[in-house]
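Read the structure below first, then the notes.
One protein chain is absent from this view; the other protein chains keep their places.
Letters A, B and C mark the chains as written, and numbering starts fresh at 1 in each.
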Amino acid sequence: MTSLLPIDTLLIAACAWLAIGLLGLVAPRNTRFISKTLFPLGAMIGALVGSVALGSLGGPAQTAVLAIGLPDLPFHLRLDNLSAVFAMLLGFVSVGISVFAAGYFRKGEGTAPGLLCLEYHVFLASMLMVLLADDAYAFMVAWETMALSSFFLVTTDHRHEEIRRAGFLYLLIAHVGAIAILLCFGVMTGGAGDYSFAGMRAQQLSPFWASAAYLLALAGFGAKAGLVPLHVWLPEAHPAAPSPVSAMMSGVMLKTAIYGLLRVSFDLLHTTLWWWGVVALVVGLVTALFGVLYSTVQNDMKRLLAYSSIENIGLIAVGIGLTLIFHAYRMEALAALAMTAVLYHCLAHSAFKSLLFLCTGSVLHATRERSLGKLGGLIHRMPWVAWLALAGVIASAGLPPLSGFVSEWLLLQSFLFSPGLPHPWLNMVVPVAAALVVFVAALAGFAMVKFYGIIFLGQMREPGLKDAHDAGPWEKFGLVWLTLITLLLGILPSTVILRIDAATRQLLGTGLADKLHEHGWWMLAPISPERASYEPVIFLVTIAATLLLGRWLVRRLYHGRVRRTSAWDCGYYFQGPRAQDTAEGFSQPIRRIFEPMFRMERHFPTARDAAPYYSVKVEDHFWYWLYLPVARAAGWVSTLVVTLQGGRIAVYLMYSFITLLVLLLVARP
Amino acid sequence: MDFFVLMLAIPLVSGALLTVFGECDWAPNLNIIASLGTFLAAAGLTAEIVANGPRFAFGEQFFIDSLNVFFVALTAFVGLTTSIFSGPYMRNEAEHGRLTKPRLRLYKSMYQLFMFAMLAALTTNNLGILWVAMEAATLTTVLLVSLYRTPASLEAAWKYFILCGVGIAQALFGTILLYFAAERVLGESGNALLWTHLIDVKGQLEPNIMALSFIFLLVGYGTKVGLAPLHNWLPDAHAEGPTPVSAVLSGLLLNVALYAILRCKVLADGAIPGDFAGKLMIGFGLFTLLVAAFFLSRQKDVKRMFAYSSIEHMGLITFAFGMGGPVANFAGLLHMTMHSLTKSAIFFAVGHATQKTGTQLMENIRGLIRINPLIGWGLMLGTLAILGMPPFGVFASEFMILTHAMKHYPWATPVLLLGLGVAFAAIFGKVQPMVFGETEAKRLPHAPAITPVFLHLGIVLMLGLYIPPYLTRWFHEAARMLG
Amino acid sequence: MSSAIPFSAQLINLFAAVILLLAFAMLAQRRVVALINLFAMQGLTLCLSTLVVAVSTGQSHLYYSAGLTLLLKVLLLPWILHRLVRKLNVKSEVEALINIPTTMLVGLVLVMIAFNVALPISELSHTITRGTLGIALAVVMLAFLMMITRQKAITQVVGFLSMENGLFLAATSATYGMPMVVELGIALDVLVGVIILGVFFFQIRDQFDSLDIHHMERLKDN
Partner (left out) sequence: MISISGLLGQAFAILLALVLAPLLSGWVGQCRAWLQNRTAPPLLLPYYQLQKLFHKDVVLAHGASSLFRAAPFVVFGCMVLACAIIPSLSTDLPLAPAADAIALVGVFGLARVFISLAAMDVGTSFGSLGGRREMLIGFLAEPALLMVIFTLAMIAQSTSVATIVETLAHRELVIYPSLAFAGVAFTFVSFAENARVPVDNPATHLELTMIHEAMILEYSGRYLALLEWAASLKLYAYSCLGLALFFPWGIAPGDDLLALVAAIPLLVLKLAIGGALLAGIETINAKVRIFRAPEFLGTAFMLAVLGLLVRLLLESKV
């Protein structure tokens, strides 16, 4: 057979995923077959997708038209560098998650494993189709299929009412977002009625309509990505879903929304106005700040991670904003820098966030416990998970030498050169935004220390944790795989950037590659070594060398003797698990400093309480300021409307009579 | 033997037979067989029309072209599946003692006569006969709605009868006016009500009279379509009648009424300058859509809720045809098809669900997929389909309608989206807990007929991803006839 | 132009006026039995006017339709209704939702509207009886009003039937009758409808032990 084009291979991969899913229905209850055969197969397909997309990077865009779709609008597909980058992300991350899932879905909770398998692989396939779609209809079909399959995955354990509510909220907001996206496409056709992306590219929209399209896209994709104020579904849906699903949603699905935003604002729209960037920047900052603050005060480990995802999406949005601003002023070099930061953070976040979610999955399996207040000391029982999670935590805290830091570094670099902007107050405001970004990053560190310290360190807060077991082989493989990606992204940034640079060049016309080529693979110097440089390898080597050398020297010159005894703790007698910080206690400084940001219900014990207890419930302001009023308004309208159906036949007759009379008197040709 | 004659004869004869022998054991099978025969005849007729184009029958009194043959095929198909579904359903009802044997007989005979009336209404060329057939359809369904003889069903049937009777009377007045206008052109020959003749001279018809007559026709047949504020009979009739009847009411009768309006619209458009009919229909459509959407959130009875959803979709379709033009008409026809298939599938699932749980109140129905996964998933998928979720076909038609509206009536788009969004929130929020969650099942003497549900959903799914070219051509031709 | 109007046309207009008058009378009538008689008279007048039209225009099929009217609207339906009333012993007064004088006023307004609407059309009519179209519309509307204002199921039916009368008037006098097949169909439908209603009355009476429709206000959403 002739050599397959990458796009064909990806199509086949999507079909293969669908086929695997359908196979799951053959024996829906045969857990062994499904988890030990089908999911690994899916993982292989994922590896295929990832490597094909990686290989196709830098190549010319390939298109294909399928025979299905609307009569006058068949499915158009297109694989260009942008979609290739995200397809690569999808493929490689899904490998880890699928293998982990093979070990995770031992006993299918609620839904039959076969059905889970179907939903899961449909989810994968639809995400791939979203990336490949090249016309509005195909995109919407793939997009909504993605939403649907993920919704069913979220409500896997649908016996619990709150999980059902979470799923409903998720699907509702997803649907509203989809409506906005559809409108956006409608605007972008400019009335020409050609709904293929090629047709939209051909349109030259007036600034007004272009802005309308951009804002609609921001709203629509923001709803899926979790930009404030459309974020409320995210912290509900992620804890509800099984961990591999949360990992997939947080790691990959949110990125498809970013993909859509990039696609619309850089590929389909030609005009770029500087204030678009400011909007994205501000929204992103608010989202990031909101997300990180709330993630620090969560007491449910998956909610904490969900809010941290909101924060990261916010940072990505900030990067997009910067890119737009630079792009609007034709400062393409800097735009390329910011764009690289965006893409890089997408990659980094998808790796480390899915890693962390999978770790929570293992913890959940080992302890049946999601609330931080009942965990602790697991590093003794599950060392594998603990040490792998540490990598995710460091990356997520944006610390060198792991992946999170690289993207933040790039982002800050692009901020640093913003004063070149030819706009009087823009170059004032943007650096201050940089300050906030740093602030967010530092707070993320706080949240991550809380996450890790409370779950894995300290004494076990519950006796039940004694018999927690470490992850199984499949789970271990998944975790290790994602850790390796995180490590790779951390220490080989320029190698990776040279790969994904194709996408940047496609969107902005210029990239960082030529600059990076001048220096070695170990050095990341986007502009020039004199201006800024970062060598994670050297960095890592130095620290490791000092560590080992120091250890060796100390043992050599002195000794390595160790005595074990009970902890000192300033000589306090009571040292039970309850003496250490609770999750609430750990975040108390945040709650105290940023009190107005939260809606808190607290109960303080009084001196005379027979059974004193302290409780705090932190809620989201937006829920009360935005969502409930809307719901109330709708309810009010429908109370008005239902009076039409009063049950009186005479009244009904009168409606018809009046309608007739009005038409007779008013309607004239 | 002529397919057309067969198609009309089979339901008529079998209806008569069932009136007599309706209580025999083989009666249900006869019902199904008759429907099957009707469907086969309709299929044959369709093939014939697609092959050799339009034709007359019984002189010029009946006329089949690519527009109505499409409705005929749809009607015959849904009629068949509904009869299949109603077999076990009705038996279960009988076992529960909600229906006696005579009632079952009445049900079967009326079912066939109802099919006959609708097919006649669809195929006739004479607007007078169209009216007569519509009235006949109303009468048969009145008996079907009141089948249970409970106070509620009687009340529903009474309202249905009075409101639709009055509405149809207005339609008759419109027909008379139409005749009045046509007579002045075509002379007092009997064929002044023949659509084929009218269409030739539509340009010469007096605009004022046509406008007046179209208003009467729209209000008249619109009552049957369920356009707000003429819709009040619809939820009651759907909720209180037996579920198969709700299925055919939603899936077929509304379509037939809308078809009547369409036939008249073509004439009105020809006669009246300035898109008069179109504007009226757009107005009605949007209003209906919004009103129905806001009704949805307050429903407690599952069948009632889906009745309102039918009203909502009828509004959408009316809006589409109001916009006119090949694309919008195409979308309208497509949406009619999708709605018929999906909604009847939903009613099948709902019927089984209500039998299993013994209630129509939604807060008492829980965990359907634990009772019977197929019913549960059928309801869930059907709901998602009717809510316009891809990859189901409803999304395809809604996509076309929306995009066309964005192009030509941008101001209408927000209204449409608001309506669709509200409907989504209302319906899905209610169906999800019904399908999911915990519950205890209830044994039924007769296994439910699941095949129709998934047959319909399968077709809808297929059409959402791939519309076969011949179907496209056919739709296009039909759309062209509507101008 | 009144001098130009031939005698037959004057007759027809007269009958039309009588029908309108009867419609008002029915609107005002309180007692059920009397209501039915009025309805029968209306049918009779309709039949006569149809005959006149038939004679004056020589439309043969109008004879049939006149006969049909006589048979159905004058003899059969009133007879059925009377029997029903006797069987269900609906003795009581027909109480209206709105009191009679107001109803009459509203009816007056309706008549004006109807003429107003029909005017431009009758201008165009070439038949000798063009004025009657407005009257027919008025009768339809009055019947409609009656259905809205009356409380008894049976009076609603009478209103429905007199609406049919109005339609027939329009059909015969304005357009010299519809094609025969159509008229037959319409007649059949009306007959079947009334029979079904008859069946209904008994069931309604059994279920609600009354024919007051305000018992039937259970199905509602608010």
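Quick note on the criterion: a residue touches a chain if its C-beta (ideal position, glycine included) is under 8 Å from a C-beta of that chain, and two chains touch if they have at least 3 such contacts.
Because the structure is a prediction, the values reported are computed rather than measured.
In the entire assembly, the chain absent from the figure touches the shown chains A.
Interface note: of A:G509, A:P589, A:P612 or A:G635, the residue touching the hidden chain in the full complex is A:P589. Checked against the hidden chain, the listed residues A:A202, A:L547 or A:L665 yield one contact partner: A:L547. Which of A:S150, A:Q580 or A:Q645 touches the hidden chain is settled by the complete complex: it is A:Q580.
From the options A:T271, A:Q459, A:T495 or A:T510, the residue with contact to the chain not on display is A:Q459. Mapped onto chain A, the interface with the missing chain covers residues 376-377, 379-380, 383, 386, 390, 394, 397-400, 405, 409, 412-413, 416, 419, 427-428, 431-432, 434-436, 438-439, 441-443, 445-446, 448-449, 452-454, 457-459, 523, 525, 529-535, 538-539, 542-547, 550-551, 554, 557-559, 561-570, 572, 575, 577, 579-581, 585-586, 588-589, 592-593.
Here is the rule we go by: only the chains that are shown with their structure count from here on.
Relative to the centroid of every protein C-alpha atom shown, the closest chain centre, again from C-alpha atoms, is found for B. Spacing of chain A relative to chain B, judged by their CA centroids, is 44 angstrom.
Computed from the mean C-alpha positions, the centre of chain A lies at a distance of 71 Å from the centre of chain C. Here the CA centre of chain B is 31 Å from the CA centre of chain C. Contacts with at least two other chains are made by residues 158-159, 162, 166, 170, 208, 212, 235, 295, 298 of chain B. Taken residue by residue, chain C touches two or more other chains at 117, 144, 147, 156, 213, 216, 218-219, 221-222, whereas all remaining positions touch fewer.
Those residues of chain A that touch chain B in the complex are listed here as 67-71, 136-137, 140-145, 148, 155, 158-159, 161, 164, 167-168, 171-172, 175-176, 179, 182-183, 186-187, 189, 191, 193, 195, 634-635, 637-642, 644-645, 649, 652-653, 655-656, 659-660, 663-664, 667-669. Residue ranges of chain B in contact with chain C, taken from their complex: 61, 126, 128-129, 131-132, 135-136, 139, 142-143, 146, 149-152, 154-159, 161-162, 165-166, 169-170, 172-173, 176-177, 179-180, 183-184, 188, 190, 192-193, 206, 208-209, 212, 235-236, 239-240, 295, 298-299. Residues 158-159, 162-163, 166-167, 170, 207-208, 211-212, 215-216, 218-219, 223, 228-230, 232-233, 235, 272-274, 276, 280, 291, 294-295, 297-298, 384, 389-391, 395-396, 399-400, 402-404, 406-407, 413, 417, 420-422, 424-425, 428-429, 432-433, 436-438, 464-467, 469, 472 of chain B are the ones that touch chain A when the two sit in their complex.
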